[in-house]
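Below is one structure, written out as structure tokens, with a few remarks after it.
Of the protein chains in this complex, all but one are displayed in their positions.
On to chain A.
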Amino acid sequence: MRQALCRAPSFALWSAPHHFLGVNGPKEDIIASLRTHVIKNYFQHREFSFTLKDDIYIRYQSFNNQSDLEKEMQKMNPYKIDIGAVYSHRPNQHNTVKLGAFQAQEKELVFDIDMTDYDDVRRCCSSADICPKCWTLMTMAIRIIDRALKEDFGFKHRLWVYSGRRGVHCWVCDESVRKLSSAVRSGIVEYLSLIKGGQDVKKKVHLSEKIHPFIRKSINIIKKYFEEYALVNQDILKNKESWDKILALVPETIHDELQQGFQKSQNSLQRWEHLKKVASRCQNNIKNDKYGPWLEWEIMLQYCFPRLDINVSKGINHLLKSPFSVHPKTGRISVPIDLQKVDQFDPFTVPTISFICRELDAISTNEEEKEENEAESDVKHRTRDYKKTSLAPYVKVFEHFLENLDKSRKGELLKKSDLQKDF
């Protein structure tokens, strides 16, 4: 019972900032009303899905407004809420629609990066486990992908969210992006992909002679982390077992020279220096008749470059877990990540639901003692309290994101109404 109560409010948090902003001052009222205006067009046609106890999965949920959503959440008590597309009709009425007429029309562009996809290149953990040593992979992924989304594609509204266990999600919410076709979404993922091949492929990165700016900039980001992440924490040249894996990525002609140098060296750092020297003298392959750091870069990329799941991104109707959900296995809350402080983000300090519940209890006890005046509604009461828990900084990131989104929507609306006035 207590668990259930604890879960319900955390989902309410997804809509909480909307309420929250609606309660204070005039400026926030405008923002809130704008959001409602826009959401009014979208909200009823937005698909939600609930995952209930015993893994019962219900799709095509849709609601008239946020309070209906909250009521349903409190009633059904879902473990997990996923957010889907905005459809041509109300999703909960999709069965009444003529065949073929019910179409997903818009959705944010989303990305899902999962640590399990790196199992071939991390030594510390595997599958669902993560640790501080390998979390850097996510840090690098966020930096590389976010830079490209912002600088190359011009996307302005990007929300990065911790998935709650072993990965991160990205929500790109620009107006223009929501309408992108599946083909373009796939194309974006392709642009952002460098790692080719599954288990049976040893060498997964092949660079051509010309290095595209995207790749060059990504390599520059990796360089900032490589020494500490790969050579110290992961220790990728620690012993024969690990450096054999690296030898598999370079031509046989230099194996002997490399191994001699490796044996003489004391640690991964020295071995890596040796490798860089030898590799840059070696002609990479028949196509690439330039001498240079291509081999070195290919190794760095294979060990550090982001791995995206294309299926999550390409489908307009694909559902993705809502921010501020609770992860059923870890209890951690899917919190937004502050891009300004991405290097400091530590998944192990992300609050769990039980922790938040305890904090909330402590707060309300205090307030009862102070006997705060009016009888506020239960939800509103709890809503305001979130700002006093450990979720506060994360909520702030979220609000900031929403504010920016609203500003640009407001700008668009004004632009449109100006154009209309001209007629």
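To be clear about the criterion, a contact is a pair of C-beta atoms (placed from the backbone, for glycine too) under 8 Å apart; a residue touches a chain by one contact, two chains touch by 3 or more; residues count from 1.
In this section, contacts and distances are computed from a predicted model.
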Candidate names "DNA primase large subunit", "AP complex subunit sigma", "pyruvate dehydrogenase (acetyl-transferring)" or "ATP synthase subunit b"; UniProt protein name, chain not shown: "DNA primase large subunit"
Hidden-chain contact residue, picked from the options A:152, A:235, A:257 or A:359: A:152
Residue among A:184, A:201, A:392 or A:413 touching the omitted chain: A:184
Touch criterion as defined above, residue of A:124, A:211 or A:247 at the omitted chain: A:211
Interface with the unshown chain - residue positions in chain A: 151-155, 180, 183-184, 186-188, 190-191, 210-216
